[in-house]
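Below is a slice of the complex: some chains, not all, each in place.
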Amino acid sequence: MADVSFNAALIVGAGSGLSASLARVLSKDGIKVSLAARSTGDLDALVKETGARAFACDASQRTDVDKLFAELDASSSTPDIVIYNASYRTRGPFVELDPTEVEKAIAVTAYGAFLVAQHAARRMLPKKHGAILLTGASAGVKGYAQSAPFAMGKFALRGMAQSMARELSPQGIHVAHVVIDGGIRSARRPASPDAPDSLLDPDAIAETYMHLIQQPRSAWAWEVELRPWVEKF
Amino acid sequence: MADVSFNAALIVGAGSGLSASLARVLSKDGIKVSLAARSTGDLDALVKETGARAFACDASQRTDVDKLFAELDASSSTPDIVIYNASYRTRGPFVELDPTEVEKAIAVTAYGAFLVAQHAARRMLPKKHGAILLTGASAGVKGYAQSAPFAMGKFALRGMAQSMARELSPQGIHVAHVVIDGGIRSARRPASPDAPDSLLDPDAIAETYMHLIQQPRSAWAWEVELRPWVEKF
């Protein structure tokens, strides 16, 4: 259908395994992929594999995000799909938390998402077309002990996502928030043979992101919660 | 993947447009489809089109549901996909509601889902494989004025779904609850040309059901909320 055709994707927080899975499946679908990460050094292999372009960008810095979108515009890569995967957390007893780290957790996890989403929405609104996917966590629906900063960041992200969905969906922009509940499988954190599929496979998560992107607008989901079959909740 | 291969589906509450869409897409995928409805008279065309079999069953009646599953077993149609779409509602000022109607709303919307899901789970557990999808409504997450009976039924359904997901997911059964928020397009309720896609297209809903059924077990959703892009929430 006409309303589910896309040209260019931007993935922010591109260093994660989920971002790599998304870059692969999006580029395989013929979508031009741009990757943004604080440091692009680790992205070389992915860039080579997928043909994506990599951009250095600290998403919590307004000037960095301004520059990123200017570059995307200049290179005909203005995205109609934006996926925000960046986050930062710090843990510990509430009374021992470093306020600077708390600020950073909110800035990277939520404020950066605002900066990126606002630039994205400005470009999508005139065409009444686009998808903005925000990667949440169980911390965004449940505030865990010794984890107030991550709760603050992810709750704020969810509040923004819901506000955006209410405002922008009727203008043609599909805003979705995906709650990832559980650990994500990676090279550093392989699945245990004793507990198959007990960590989220990033390729499996990417399938749901692609499904959301392709949903017809008569039946959009604004939120999905994903967890391994054996995860307690 | 092996864990997302299915053979036979049962759709309860088969008279709806969503059930018809599901019957079409499931049978197209080579899955044997059984349809259950209180009255099967309206299902002739769908049966002819999809090759599904139709069964008369009042899902709120224990003997009916027992008989239904005995017939499914006898005809090698024991389902590994079960979709419960049946519901009943009554509306009006709280003090004017007919208690008999309230009982019926709970019985059809929630208790029938229990009867069907229990039979289904008994057959799925030994194989540690199956999907049970329960069709909810915005009334299951928000109790609206003048609609207590439907709230009671759909809240109860959601509570059961969440309890089942916690218990049965780690045993290989994917339980999912889909919150439909908005009107569903049908022959009797066509979409307005002035408000395109303002009613949920049953085919679009069915796409999300199929996505849920096919999710790898490392990243299962237990709940998805679907609404038209222009629906207020």
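In this document, chain identifiers A and B correspond to the written order of the chains, with residue numbering beginning at 1 in each.
Definition applied: a residue touches a chain if its C-beta (ideal position, glycine included) is under 8 Å from a C-beta of that chain, and two chains touch if they have at least 3 such contacts.
Being a predicted model, the structure only gives us computed values, none of them experimental.
Novice: Looking at 2 placed copies, how big is the full complex in copies?
Specialist: Across the complete structure, the repeated chain appears 4 times.
By definition in this document, only the chains that are shown with their structure count from here on.
Novice: For the two copies chain A and chain B, what rotation in degrees overlays their C-alpha atoms? Round to the nearest 5.
Specialist: Superposing chain A on chain B takes a rotation of 180 degrees, nearest 5.
Novice: Between chain A and chain B, tell me the centre distance in angstrom, where each centre is the average of that chain's C-alpha atoms.
Specialist: Between these chains, centre-to-centre, one finds 31 Å.
Novice: Can you tell me which positions in chain A touch chain B when the two form their complex?
Specialist: 3, 166, 169-170, 172, 174, 185, 191, 197-201, 203-205, 207-208, 211, 214-230, 232-233
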